[in-house]
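Only one protein chain is missing; all other protein chains are in place.
Moving on to chain A:
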Amino acid sequence: MSGSINTPLIEVRDLGIRLNTSRGPAQAVRGVSFSLKRGETLGLVGESGCGKSVTALALMGLLPDSAVVSGSIRLDGSELVGLSDANYGKLRGNRISMIFQEPMTALNPMHTIGRQVAEPLRRHTNCSAAEARKEAIALLDRVGLPDAAKRVDAYPHQFSGGQRQRVTIAMALACQPDVLIADEPTTALDVTIQGQILDLIAGLVAERGMSMILISHDLGVIAENVQRMMVMYGGTVVESGATNAVFTRMGHPYTQGLFRARPRLGARKGTRLQTIAGTVPELADLPSGCTFADRCAIVEDRCRMALPAVVDVSAGHGVRCVRTDVSMAEAVGAVGA
């Protein structure tokens, strides 16, 4: 079943997700396409509610039953959309794994961490309880939990946030998955721990040849940890490309806005952070045209007519904007500003 070297490990084509919210159906994700080769890392960046996490949950097949998924998600060439939950269960934790944002709540308080790390092994492999336990200790040791052999029988509340995140990483890696999805893995942690955890994840990804999808709203995290990135806004990918290319030639006004809004060291005292005017549109009533139109400084009438097509500004660097001529020219200013 495993595809040839040319087949991407994950191929997403025209993914659309409609969620049923209290305000009626909401198109949370529209026309998202990307592919990921073995060993490649991809970053997803955007504000809260832009569809990053929903995309990740769709890859895991963990969307609520009421969600309607269109398009195609292929893992090693086989279609995942419409797969039964039982069959999906064989992939989850085995070939695709996920690390969650909140290590404080991602572990069951009633079970020991050793048991929780061993669980995916027991589920997906035929190993005995003793073997799984041994493997769990080895995993906990690998993720840098001090004194793993002794602490394997401790409960989650006896660990700090950073240690718990190490445990959830061990859980996700137990079955040596092909793809690791990390949904804001460091957002809930202290800044001092963030770097350590990201280094740990990056090291493990490289060591095991996994592919990784890293979701974050932090441009710095994305810049340092992934080869390619996608900027999402209002359920669409507004810009995608190699991380370097996107950072040096920001083609979409939204990417530029995100970049200007980040705090900087060395800024003069009293300098105010720039913001993007306006608010994220409600997914339940998205505009018909460009989702960013209402907040865009260089908006034109045709932006509101229909969703702009993706413009390839250079090889592998696409921007969903009709005014790339202007926005790309201004991009220089954005970096300088």
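Things to note:
Quick note on the criterion: contacts are C-beta pairs under 8 Å (C-beta built on N, C-alpha and C of every residue); 3 or more make two chains touch, one makes a residue touch a chain; residues count from 1.
Note that in this section contacts and distances are computed from a predicted model.
Per the UniProt record, the chain missing from the shown structure is "Peptide ABC transporter permease", taken from the list "Peptidoglycan-associated lipoprotein", "Peptide ABC transporter permease", "Purine-binding chemotaxis protein CheW" or "Spore germination protein". From the set A:Pro8, A:Gly31, A:Gly93 or A:Gly235, the residue in touch with the chain omitted from the display is A:Gly93, counting the whole complex.
Across the entire complex, the residue among A:His124, A:Arg151 or A:Arg228 in touch with the chain not shown is A:His124. Touching the chain that is not shown, out of A:Ile17, A:Leu36 or A:Met60: A:Met60 (per the contact rule at the top).
Considering the complete assembly, chain A touches the hidden chain via residues 60, 62, 65, 85-86, 89-94, 97-98, 100, 102, 105-111, 119-120, 123-124, 155, 157, 168, 171-172, 174.
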